[in-house]
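A protein chain is absent from this complex, but the other protein chains hold their places.
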Amino acid sequence: MNANKLPWWRPVSVVAVVGALLAASACGSGEGGGAAGPESGDGLPPVVRVVSTNPVTGPAAQNGIAANEGHHLAIKEINESGFLGDTTIEMEEVDTAGDSQTAASELTKAITDDSVSAVFGAVQSESAVAQAPIAQNSKMPIIFTQAGSDGVVIGEYTFRLTPTMNVYYPILSKFMKEQGWKTMGILYTAATPSLEMIGEETLPAMAEELGIEVVSSVATQGSTQDFTAPISQLLKDDPDGVAVLLIGAANPTAMTQLRQAGYEGAVLGSAAAASGVLDPAGEDGAGMVWPVGYHPSMEYEASQKFTEAFREEYGEDPMFNSADSYDAAWFFARALKRANSANREDIQKALDEIAAEPWTGALGENLTFTDRILDVPGVVVEKTADGEKLLYYASDVEE
Amino acid sequence: MSGWYGANLILVQNTFIGLVLALSIQFPMRMGVFSFTGAGSYGLGAYLAAILVIDHRFPALAAIAAAMAVSLVVSVLLGLLVQQLDGLYLGMATIAFCLIVSVAATAGGDLTGGPTGRFGAISDFTSGHIYVIAVAALLLVALTEFGRVGRRIEAVREDPELAAAVGINVRAYRLAAFAASGLLGGCAGAMNLLARTTITPVDIGFSLVILALTMIIVGGIRSWKGALIGAVVFTWLPELLAVVGKWEHVVYGALVAAAAIWMPGGLYGVWSDAKYRYRVGRRKAPSGADRSGPRTGAPELRTVGEGVAEP
Partner (left out) sequence: MLQDLLGAVTLGSIYLMFALGMSLAWGSIGILNFAHGSIFMFAAFVGYLVLAQSPLSLIALVALGVTVGALLSVLVHVVAFEQITRWTKDHRTAEMQILIGGIGIAGIPLALAQYETRSNPFGFTQSSFQPTVHVVGDLRVSDLQVLIVVAAAVLTTAIALWLRHSRQGLALRSIGVDAEVASMMGVNRRRFAIVTMAVAGGLAGLAAVLYTFYVGALTPESGETLIIKAFACIILGGVGSMAGVAVGAFALAFAETLVLTNFGGLWVDAISFSLIFAVLLLRPAGLFGKKAVRRT
C-alpha cells in the first residue's frame, strides 16, 4: 500500500458509518421525546422502579451517600409496612461521581428504560441544572433535594424538597439580635451560587434590618486554601461579629485561623459546615452557628420517628441530606398510592395534588409547597466542643 | 439496537464531541507544537455559543460558526505571541491560557453566569448535526496525513531547521497548527454546549486539558486514529468501570498510568506495531529495505539504509 494515496475503501467506509448513524438517530428513541415509561393500566404493578442519581464518589460524596441512605430507609419502610399493598418499590442507585455530564447521561438512561417511573435527582446544583431540562422535556418526574440554585425546578415534572438557602437563612436574625452586634464582617466563597447570594445579598439585607453595619466583605475563590490574608482583611476594622460562608475544608481552616487571629466570638456559618466537617478544627470550631432544614434534635413527632428509625438502621445520627431524601421517597410513594399507577404522567399529576396539601414528614409538620418547592422553616444549630446543639426553631422567631 | 442507542445517546454524542476536542490537540502535536490551545478554545466556544443562543437566540449552526471564528482569531493571536516557545514551555503557556479562560468564565458576572455557568440553551441542534460535523472535521484532519501536506508536517515536527533549509515556511505551518486547534476546539465546545444545554466553569479548565491529553496519549499521538481510539476509550471507560463500584477512580488512574508507561505510541501504536510485525513476519525479507512499512505510533530509531518515508 502506497502510504501517500488514499485507499478506495476509506471514503466508502466513512460514508457508510455516517449513513448508519444518521439512520440510527432518525429512527432511534430519539432526542428525549420517546420512552413513555410504564403503562397506565389498572392499578400498580408488583414492582415500581425508581432511580437515584447521586454522587457517591467525588467532593460531594458525603452528601450523596447520605441522600441515598435516606431514600433507602424510606423505601424499606414503605415496602415493609405494605403502604402500597402488594406492590414494592425498587430503587437503583447510580453514581454521578460529582460530574454533571454523567448525571445527565444517567438520567437519559433512566428515561429510556420503560420500567422506571421516577428519578431522584442529584444533590449538587451543577448536576441538577443539567438534569432538569432533560427530565422536563422527556416528561420524567424528577424529585430533587438540596440542589439549591435557579434552573432546577423549571416545569411540572420537576420538584424539590428543599428551598434555596436564602429562603430560610433569615431565621438567623434572632441570633444576631441576641448577640448585640453593631458591626460585622462577611467572608464568603463566590464558588457556590447559594453561598454567594447569602454573602452578597441576603445577609447584608438582614444586617441592615437589624441596624448592623457591614464593615468588611471578603469574597474568595473555591481554590483558596490558606485564609490568613482574607481573615486579616475581614478583621481589619475590628467587627463585633463575623460570618463565614464557605464550603468543605475551608470551614475548619477559617475557624482555626480566625481564632489564631484573635477573634473569639460567635461565627455565622452555613449548613456546609455540618456533620463532622468542622471536626478537624477541634475546639476552634465551636461557636459556629447556622440555619438548616433538619437536625436530629428536632422535636416534631414525625422528625423524631425518622431520627430513631435512622439511628436504628445505620447506627449514627442522620445528616440533613438523609431527612430531605427520606421525605422525597415518601412524597413519591404517596403519589404512587394517589395515582394508583406507575405511569409517569399519572405520577406527575399525583405529585402536584399532594403538593397542594399540607406536608408532614421528617422535615416538619404541615409544611406547604410553593411552585413545587417545599417551604422548610428550619432550625438554628450551634457547633459545640462535643457536637451540635439545636438553638431554636424558625417558629421561635418573632416577625 | 435502537433501545441501546437511545439509552446511551449522551455517550455516543460525547464520543463524537470528544473526538473533535482530541483532534484539536492532536493536530498541533503532530506538527511538534505542544499546544493546548484547543482546550481553551473549547471553553471560549462553549461560552460564546451559550451567550449567543440564550441571550440572542442564535440558531445552532450560526452559533457554532461564530464560536469557531472567534476561537480562530484568539488562537492565531496566541500563536503569534508564543512563537518563541517550545516543548514543555509552550505547553505551560497554553495551559495557562486555558486556565485564564476558566477564571474569566468564573469571574464574568451575569454574562458568563459566574460559578453556576449558563443553562437553558435550547436550540434546533440534533445528534445528526454532531455526527456530520465531527466526521467532516475528522476527514479534513485525516486528509492532512497524506500527500505533500502530510510530508511537510512530518518535516516540521522531526527537524524544523532542516525543513526551513529546504524551503518550508515553518512559522506558517506552526501558526496553522494554532489556527486549526482554535477552529476544532471552538467547534467542539460549541457542540457540547448545544448538546448539553448547560456549561459551567468546572467543565472547561484544567480537567479538560487533562482529559484531552489523556485521550491522545493513550490513543496515540501520531494519527487521527489515535484521537478516535482515545475519544472512544475515555468516553466509555467510566461507564465500563462503573461495575467496579467505589474503586472506579483507582482503576481508571492505574489504567492511564499503565498505558503511559508501557504504550508509548498509544493504543494505535500498539496496533500498528503489531500489524507491521505481522506483515514483516509473513514476508521473507529480501535485500533489506522495506519501503512500504507503515508509520507506526512508536518513535523509531532511524538507521541509514532502512527506508522509512522520506520528505
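Each chain carries a letter (A and B) given by its place in the written order, and its residues are counted from 1.
The definition used in the following text is that a contact is a pair of C-beta atoms (placed from the backbone, for glycine too) under 8 Å apart; a residue touches a chain by one contact, two chains touch by 3 or more.
The model shown is predicted, which means the values in this text are computed figures rather than measured ones.
Asks: Among B:A63, B:A93, B:A121 or B:V135, single out the residue that touches the unshown chain.
Replies: B:A93
Asks: So which of A:V277, A:A342 or A:V380 would be touching the chain we can't see?
Replies: Checking the options A:V277, A:A342 or A:V380, the one contacting the hidden chain is A:V277.
Asks: Using the touch definition up top, pick the residue from A:L84, A:I154, A:A219 or A:A309 that touches the left-out chain.
Replies: Considering the complete complex, A:A219 is the one touching the chain left out.
Asks: Which chain B residues would touch the chain omitted from the figure, given the whole complex?
Replies: On the chain B side, contact with the omitted chain comes from 32, 34, 81-89, 92-93, 96-97, 99-100, 103-104, 106-107, 160-161, 164, 170-171, 206, 210, 213-214, 217-218, 221, 246-247, 249-250, 252-262, 264, 299-301.
Asks: For the chain that got dropped from the picture, name the residues of chain A it touches.
Replies: That gives, for chain A, the contact residues 57-62, 65, 190, 218-221, 223-230, 232-233, 248-249, 251-253, 255-257, 260-262, 276-277, 279-282, 284.
Keep this in mind: only the chains that are shown with their structure count from here on.
Asks: Please compute the C-alpha centroid of chain A, do the same for chain B, then give the distance between them in whole Å.
Replies: Spacing between the chain centres: roughly 35 Å.
Asks: Spell out the part of chain B that touches chain A in their complex, as residue ranges.
Replies: 1-3, 5-11, 14, 106, 114-117, 119-120, 122, 126-128, 131-132, 135, 139, 143, 146-147, 150-151, 196-198, 200, 202-203, 238, 242, 246, 248-249, 292, 294-295, 309
Asks: Touching chain B in the complex: which residues of chain A?
Replies: Contacts found on chain A: 1-6, 14, 17-18, 21-22, 24-31, 34-35, 56-57, 94-95, 97, 100-102, 104-105, 108-109, 112-113, 125-126, 129-130, 133, 149-151, 190-193, 196, 221-222.
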